[in-house]
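For this depiction, one protein chain was excluded, whereas all remaining protein chains were kept in their positions.
The first chain written gets the first letter, and so on, giving A and B; residue counts start at 1 in each chain.
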Amino acid sequence: MKVLVAVKRVIDYNVKVRVKPDQSGVDLDNVKMAMNPFCEIAVEEAVRLKEKGLASEVIVVSIGTAASQEQIRTALALGADRGLLIETDEEVQPLDAAKLLKAVVEQEQPGLVILGKQSIDSDNNQTGQMLAALTGMGQATFASAVEVTDDRVQVTREVDGGLMTLSLKLPAVITTDLRLNEPRYASLPNIMKAKKKPVAVTTADELGLALSPRLKTLKVEAPEPRKAGIKVADVAALVDKLKNEAKVI
Amino acid sequence: MTILVLAEHDNNTLNQASLSVIAAARAIGGDIDVLVAGENCSAVADAAAAADGVTRVLLADSPLYGHFLSENLALLLSRTGHAYSHILAAAGTTGKDVLPRVAALLDTAQISDIIRVEDADTFVRPIYAGNALATVRSDDPVKVITVRPTAFDPVSAEGGSAAIEALPAAEDAGLSAFVSAQNAESDRPDLASADIVISGGRGMQNGENFQLLENVADILGAAIGASRAAVDAGFVPNDMQVGQTGKIVAPQLYIAVGISGAIQHLAGMSDSKVIVAINKDEEAPIFQVADYGLVADLFDAVPALENALRDAV
Partner (left out) sequence: MQADSEEPETMEFDVLIVGGGPAGLSAACRLKQLAAAAGEELSVCVVEKGSEIGAHILAGTVFEPSALAALFPDWQERGAPLQTPVSRDEILLLRDSETASRLPNLLVPKNMHNHGNYVISLGNLCRWLAEQAEALGVEIYPGFTAARTIIEDACVKGVLTGEMGVARDGSHKPGYVPAMALRAPYTLFTEGCRGHLGKQLIAQFKLDEGRDPQHYGIGIKELWDIDPALHEPGLVVHTTGWPLNENDATGGGFLYHAQNNQVYVGLITDLSYSNPHLSPFDEFQRLKHHPRISRYLAGGKRVAYGARALSKGGFNALPKMSFPGGLLLGCDAGTLNSSKIKGSHTAMASGMLGAEAVFEALGNGLKGAEISDFAQRFQASALYRELYAERNFGPAMHKFGNYIGGAIAFFEQNILRGSLPFTLHDRLADHASLKPAAECSRIDYPKPDNRLSFDRLSSVFLSNTNHSEDQPVHLRLSDPQLPITVNLPIYDEPAQRYCPAGVYEVTAADDGSGKQLQINAQNCVHCKTCDIKDPSQNITWVTPEGGDGPNYPNM
């Protein structure tokens, strides 16, 4: 069984984002970029499946500028076998990403596709579900445990208020939540080996698709800072406010 | 223009979040249909019909929807939803699971986690974990949207008298099966998703004193958090940390006790709907973001709060 993992290049989670003064977006010049943390968990899960003998090959795909090769190399250093970059300089929205990934799924015929539940830049939380819909696969989002048996996969999902376990027919789409695993470190020898692993580059055009972003971002602003409220005199006044004014208890 | 709202529920009760989604639908404007899909869930349909501002309730009562499997729900929604101008759901785990699938089946974009309605086509949503707000416009004929419930004051649960119509089930997608569900074990909700969080900082002085917060949390059904200073001082384990390097929380109510309010902590909780600060240092920066500040010694105030809440809640 092949496992396909999609990874995205995003601003590093340690970096504070700065909204550009012209409100056109967020400043990405010379800012540290990294693999989306949820995608890293997806790669780790796929590599563990391979190490358990449940997967034959781990293919990692990314969509983005040529610089996304870096994140593919990182995934290869973590244990993926080969990479594919769908290169574009344009904005890729989730529906387009899902369509491009569908084309890759048709080429590669993976038994399982693993994605991060969302990217920490656009916070959409859509691509995995959309890919599942377009390919007619079942989906298990927010996975915290994955168990593959012959032709099914059992996934425990983190849902509001607890956990829910599903059984899906393979092939299927899984999106990862934080607690699924803790990704390993890429070791120096593995980073070196990753440089020799194959990475193919294609385009939307070559996959027979044209990007058509549907949403237009009109502006991006920094959120208004919170303002100080009032001081209350004592606990009784506080409870009164919470109960009768804010209505939160 | 008619808007379809997917109700979130557990087959018995309508989730409060759905009332906030109905409020978002009212902000868009137009008739509002609520889809209640579940199994033996007529009580939920009744509750939805009573909610203020609902035009019509569609009830799809079938074993296919008992566990809210996204493949089946998405089929039902995509079949029903193409006639609507907007399809809305709460940005909880059900809405986030199902709606993108619906959007893809309808070949439409989804707008996730909106916090403001500018007009029927234009919405504001947080990106970069709330560090930026994007205003986005969709020209798709059907707009599929998830709504952040805390950003919209819920409509009244009473006052409506919408008609309830049965909606036949769609076919079984046959892709997934429910195995089991496990509710969160303790009475203590998960920190990241709790409605109320009470956190302690270095002012707590030691780990044992967190018992004071536990007592309050027991009454409120709150989760317990901590600032990094409290974690670094060894009072409590790291998984309780709220902040830049810990968990990001956005509950309805956040009570910060003995927390000075360094920006690293604020980064993890400033999206909370209501913030309460209890600190004896009236210059503490936490008061600059608190809706209600109480300048007091926490060792007096927290037990007093416990007693007052016991009477009030």
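Everything that follows uses one rule, which is that a residue touches a chain if its C-beta (ideal position, glycine included) is under 8 Å from a C-beta of that chain, and two chains touch if they have at least 3 such contacts.
Quantities reported herein were computed from a predicted structural model and do not represent experimental measurements.
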Full-complex contact with the absent chain, from A:Gly53, A:Pro189 or A:Gly208: A:Pro189
Contacting the left-out chain in the complete assembly, out of B:Arg56, B:His82 or B:Arg202: B:Arg202
Residue touching the undisplayed chain, where the options are A:Arg18, A:Arg82 or A:Lys243: A:Arg18
Contact footprint on chain A, counting only the chain that is left out: 12, 14-16, 18, 21, 29-32, 34, 182-185, 187-189, 191-192
Interface residues of chain B (partner: the chain not displayed): 202, 205, 228, 231-233, 238, 241, 244-245, 262-264, 267
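Just so it is clear, only the chains that are shown with their structure count from here on.
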Chain A contact footprint on chain B (complex, rising order): 67, 69-71, 74, 92-94, 96-105, 107-113, 122, 125-140, 173-184, 189, 193, 196, 220, 252-253, 270, 273-276, 282, 287-296, 301, 304-305, 308-309, 312-313
Footprint of chain B on chain A - complex, ascending: 11, 16-17, 19, 26, 93-95, 98, 120-134, 136-142, 154, 157-169, 172, 214-223, 225-232, 234-236, 238-239, 241-243, 246, 248-249
